[in-house]
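After the structure tokens below, expect a handful of questions from me.
In this view, the complex is presented without one of its protein chains, the others remaining in place.
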Amino acid sequence: MIRSSMRPQEARRQIWEGIVERFKSVFCSAAAMAALLAFGTHAYAGETRGFAVTWFQPAMYTGEDDCPDGLNKSPDFKAVFAAEGKTPEQIKELIEHPNSKEFAEAVINRGPHGENVCADPASAPDPGQKTVQGKIAFGFNLDGKTDNSSTPAPNSCAHAKFSSPDGAPNVDNQHYRALGCMIAIRGKRGHDGFVLSYIMERMKAEGLRTYLVEVKGIDNPKDNANVEVGIYLGSDPLVLDAKGEVRRDTTQRISKDTRWHNVVHGTMKDGVITTDVFDLNLLGDPIWVPEFHFKKARMRLELQPNGDLKGTIGGYQDVMTMYYNTVKSGILFETTNAATCPGVYYALKHAADGYPDAETGECTQISTAFAIEAIPAFVLHQLGEAKAKTAQAGAAGHQD
Amino acid sequence: MSNIARINRRTILRGMMGGTAVGVGIPLLDCMLNTNGTALASGAPLPVRFGTWFWGCGLNPGRWIPEKAGAGYDMPAEIKVLAPFRDRLSVFSGFKAMVDGKPAVVHYTGSMSILTGTAPKDMQSVEAPTFDTFVADAIGSATRFRSLELAATGNPRDSNSRRSSSVINPAEGSPLGFYTRLFGPDFKDPNAADFTPDPAVMVRQSVLSAVTDQRQDILAGLGATDKVRMDQYFTSVRQLEQQLALQLQKPAPLEACTKPGEPSWKETKENTQIDIVTANHKLMAGLMAQALACDQTRVFNVAFSDATSSLRKAGSTVTHHQLTHEEPIDEKLGYQPEATFFVDQIMEGFLTMLTALDSVKEGDGTLLDHTLLLAHSECSYAKVHSLETLPMFIAGRAGGRIKSGLHIAGNGDSVTRIGLTVQQALGLPINKWGTGSMETSKTVGEIMA
Partner (left out) sequence: MRLLGFSAIVALAVSIVGVVGCGKSDEPQSSGGPIVVRRLTQEQYQTIIADIFGADIKIGGRFEPDLRKSGLLAVGASEVSVTPAGFEQYDSMARGAAAQIVDERHRDMLIGCKPASPKAPDEACAKSFYSTVGRLLYRRPLTGEELKAQLAIANAAATKLGNFYTGLAMGLTGMVEAPQFLFRREVAEADPDHAGQQRLNAFSKATRLSFFLWNTTPDDELLTAAESGDLNSSRGTAKQVDRMMASPRLTAGARAFFNDMMAFDAFADLSKDTVIYPKFTNAVIADAQEQTLRTITDHLLAAKGDYRDLFTTRKTFMTPLLGTIYRVPVETKEGWEAHEFAADDPRAGLLTQISFLSLHSTPGRSSPTIRGKALREVLLCQKVPDPPGNVNFNLVQDTKNPQFRTARARLGAHATQATCVGCHRLIDPMGLGLEQFDSLGEYRAAENGAPIDASGELDGVKFTDAASLGKALHDNPATPSCLVNRLYAYAAGRPAGKGEAEWIKYLDTSFAANGYRLPDLMRRIVTSDAFYRITAPETATLSVNTAATLKESAQ
């Protein structure tokens, strides 16, 4: 702030520093971005487009070479029971009642001393979950490392890199590496693993969670030096159409809870928006992931000819949070996800590649990439805004 | 003129109403009949039955929905086995459950939406009675059992018929138990039973008589066209009077009713092994057909499997439900072959039920022709627990009250349209059903006769 008592030179210096700061902020963080806007400069003249998110789940490339040894499997229940010393009669009784409490307990409490191996996975030995061996995954170069040396980048743990499907090198996606050979989450987009599509089906059917995207500053349909991308928690449930898809062109309000507002600067080149780095915070789906926190996040978004928006969001997520979210259904996880709790635990632990613990040096976060898809919507920040908005929600009706 | 010749119909009815133990309709006077004297000659109509047939874990997308709508629809792989019944089987696709912000409770919301018209708020809730209980109250009150529930898995909890969260009509799980309940010592030959006419029906008849009594006054002074219209109205009133008159007669004997022998298969324990379930179900279906033929009940609910289908092969720990989630989709086939084995077994089971009903001859047709059987699951694609396009079928013609043999595409409409249609077809006084987004007053007009 410029004080009136300042001498002119001092004032000029502070102004210059302010400009530098502002310049940095544009390219550095969303929080600073918001500060910049508060400062009063608005660099985003041009069209604003609103979208409602219809898909937000881990991006699963699902290449043919990913899992040469096959996919992971459920625990061998008969072997588990035998190892627990059950008699053949007891085993037969358990098998005939696969939905019983006894069955569940016999499976889950199989730790060396009867521990619950989902709640306390470290109590069990590493069963060796099969992980992705392929070379391709969605995502971003999050740690900035570009050489082939075995030395990890600063604030990282050693790990192999992927290439992106369109050939970009040095992609970090250890989340995919650890869990990509699990049938429950593996699958090309449109043939998604059942856990992912189950969550999205419920999100849609129940109107559980709405995420909104707003892109400001579209002067030119293809190229814009400065755009602003906002990802917000919405406060209105999604509404479905007759096909059971999310209805297009609905009016959606942004939640008043600013913890779930994420605004970042980006550039748009040939229809593709690339954002600066920011921290993404979103209230999660109430089924699996209570909250999403992506550190060092970034996005790549592409406007589609029909008015939709598709892209990828990358960043680091806390590895233990991810473990507990993944296996939170316990026995149901082990009997329907074709994987084991300890397997998932050790795979994630070994793959973690960000934010090393100061004492142990073990990484506490894991690189990930999410696929995001959105359709046109009217996004309102406040009441009274609708009247001012024109029919700008994307493509014009049925052309055929 | 003798006294008897001067008795008109209403004098008799009024006499009946005044007295207490007046014999009804015997000897039958000419004036009790319609003008042709044919109403009773044709006999009382055979009773209409209603049933549900449930299985868990749905069908595979792309393998059961006919491409052609209406009659003569094609039968894709998973329903091909039902081909012998195509003309008496309607397929409903594109009808869905809508939860309005409530959780989509897996393996539960779908069936409860179909049966109660309301999405449950959790796994324990039954927000409204399942509509089979309404049907049972309407058409089942005169029979020995208001309704009968069966579970081929042997588990009494595998019953969808519920009056509330706490009042669940438990299912009979053992064929022998079912046999004993039906045809054990308490069984009375329906053809030997006494008959007591219902005084409420007599009163209703007198109400209608009072309406028709006014015919001359109403017609007086009307133009020729309006006279014809009003006469049509009075004809309609008289037709209902005649229907009531039939209800005051002792019903015709149930020719198809024979007491079956005790079943040789006596599985009494809960068991989810597919071959045992199939054998149980076959026996139960046959017994149920006899129970219906002997008019022991007019409403029945059968569960072939539980909602999270625990069906499994002998000796295996892997259930149908587990396979729907864990089994990879065979890239060549485009579906999960192991899980689909159970789907095929289930549809075979449905065929068994239809065959059992169809093998009882009744009147000009079969028991199936006088039945409305609603078959349904709780989700469409079990892999993702989808509530879109819940699989539903209606078999039979409900004694001519519905048209059958059609494929109806719901285009995303609520499943409650089926429930409403069924209730209306069975004569329940209802023109709106369901709650929230699932409230509907739109029946499936195509199948209403």
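For reference, chains read A and B in written order, and residue numbers begin at 1 within each chain.
We adopt the following convention: contacts are C-beta pairs under 8 Å (C-beta built on N, C-alpha and C of every residue); 3 or more make two chains touch, one makes a residue touch a chain.
Just so it is clear, the structure is predicted and the values come from calculations on it, not from any experiment.
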| field | Contact with the hidden chain (one of B:A142, B:A210 or B:L333) | value | B:A210
| query | Which is it among B:K68, B:K121 or B:R229 that touches the chain not included here? | reply | B:R229
| message | Using the touch definition from the top, which of B:G62, B:P170 or B:G427 touches the missing chain? | response | B:G427
| For the chain left off this view, which of B:A83, B:M123, B:V167 or B:L240 is in contact with it? | B:L240
| message | Could you pull out which residues of chain A are in touch with the chain that's been left out? | response | 236, 239, 241-243, 245, 247-251, 378, 380, 383-386, 389-391, 393, 396-400
| Which residue numbers on chain B touch the omitted chain? | 14, 17-18, 94, 199-200, 202-204, 206-208, 210-211, 213-214, 217-218, 222-223, 225-226, 228-230, 232-233, 235-237, 239-240, 243, 411-414, 424, 427-432, 437, 440, 442-443, 445
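To be clear about the criterion, only the chains that are shown with their structure count from here on.
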| Complex interface listing, chain A residues touching chain B | 71, 74, 77-78, 95-99, 183-184, 191, 194, 197-198, 201-202, 205-208, 237, 240-244, 335-338
| field | Of all residues in chain B, those that touch chain A in their complex | value | 96, 98-104, 270-273, 306, 308, 310, 312, 315-317, 319, 321-322, 325-329, 383-389, 411-412
